[in-house]
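Note that this complex is displayed minus one protein chain, with the remaining chains in position.
Then we have chain A:
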Amino acid sequence: MADVPRSAVIGRDGLDSLIRALSARGRTVVGPTVRDGAVVLAELSGGDDLPYGWGVELEAGRYRLVERADGAAFAHSAGPQSWKTFLHPQRERQWTADRDSDGAMTFSQEATPAPSYAFLGVRPCDLRAIAIQDRVLTGGPHEDSNYRSRRERALLVAVECTEPGATCFCVSMGTGPAAGPGYDLALTEVVDGAGHRFLVRAGTAEGASLLDEIPHRTADPGTRAAAESAVTAAADHMGRTMPPVDLQALMRGTLSAERWDDVASRCLTCGNCTMVCPTCFCTTAEDITDLTGDHSERWRRWESCFDLEFTHLPGGPVRATPHSRYRQWATHKLGTWYDQFGSSGCVGCGRCIVWCPVGIDITEEAHALARERDAHAPAEER
């Protein structure tokens, strides 16, 4: 290990070399690419697939691609999907059962080998989101073995944020814009008079050996300084903030706030926020039988707490009103997630704000709840 670099600089086209090196190791490389008016996550075959020269303009309920003169590859923030699309896929077969002519049943667990992914362009907020899903899906007594197998085989190439969007608030959630632990490689993009390049740091032995395999040069002080200042500057222009209070306590203390009625009047209960959230993990079971009645399959698919069916018991849905469903989602994400999993369920990526058709903003709701609580608190507690 002594001979492989722990940090280095690669040129603009070093990403192409990286993608090819990852593919040569048998990995399915997934990263950002432009499709249907957005930067989506899809399989990459080379550097040309990356969104060089594309940025995004984000607002609550609005997403627009914009061209950039500097040709940067990672000047966009979180898009419509997250890595859970690959690690925790929307629909997955769990097992199949067959009945033979004697009536004997055979059950077989799904045994498809997990793909060996390499994720290129994992943002610091999403790095944390993956760690949160690790805790949820593999950290308890009933682990999701399929998730674990995909996760253990996945290689993560993080990209630090230098261009946060107007809906980003990772600083409030303590997840970015610098990359935390968990990556194999971390990149920081620098575009200035000295050229278009990436500072690369290795977080694991496999990351270091990859870096050794692609054309690189020694990390020069100028690039190091430019990368560091770009990330520091990003922290200063977050588009959104959470109120600087204990959010868990805020959620616990505002369960009967009037604000929930207000947001319920705007909420479509369409489920988009949960589908785009990188930590929302809920699923439902789907049983399939065929026309012969001798073959059946159990599938699991994404479900949402905004679906009436989600809490349907014999007496009807437990959370029948939009009020109760939005409140459940927000208080779980920001509050009871701590009780259940020991952390916040929100990483500040802003996806739920952007992809809500009516632009409901979880930070705005939290601020409003904090104001309502303060207005009702006795003077000495303020």
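Operating definition for what follows: contacts are C-beta pairs under 8 Å (C-beta built on N, C-alpha and C of every residue); 3 or more make two chains touch, one makes a residue touch a chain; residues count from 1.
The rule is short, and it goes like this: contacts and distances are computed from a predicted model.
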Checklist outcome for this item: Out of "Multisubunit sodium/proton antiporter subunit MrpE", "Rod shape-determining protein MreD", "Oxidoreductase" or "Branched-chain amino acid ABC transporter permease", the chain not pictured bears the UniProt name "Oxidoreductase"
Checklist entry - Of the listed residues A:Arg25, A:Arg62, A:Arg148 or A:His196, which contacts the missing chain in the full complex? => result A:Arg62
Checklist entry - Looking at A:Thr188, A:Thr223, A:Thr254 or A:Asn272, which residue reaches the missing chain? => result A:Asn272
Item to check | Sole contact to the chain not displayed, among A:Gly26, A:Pro113, A:Gly293 or A:Pro378 | outcome: A:Gly293
Checklist outcome for this item: The missing chain sits against chain A at residues 35-38, 40, 61-65, 80-81, 85, 90-91, 265-272, 275-276, 286-293, 296, 301-302, 304, 306-309, 322, 354-355, 357-358
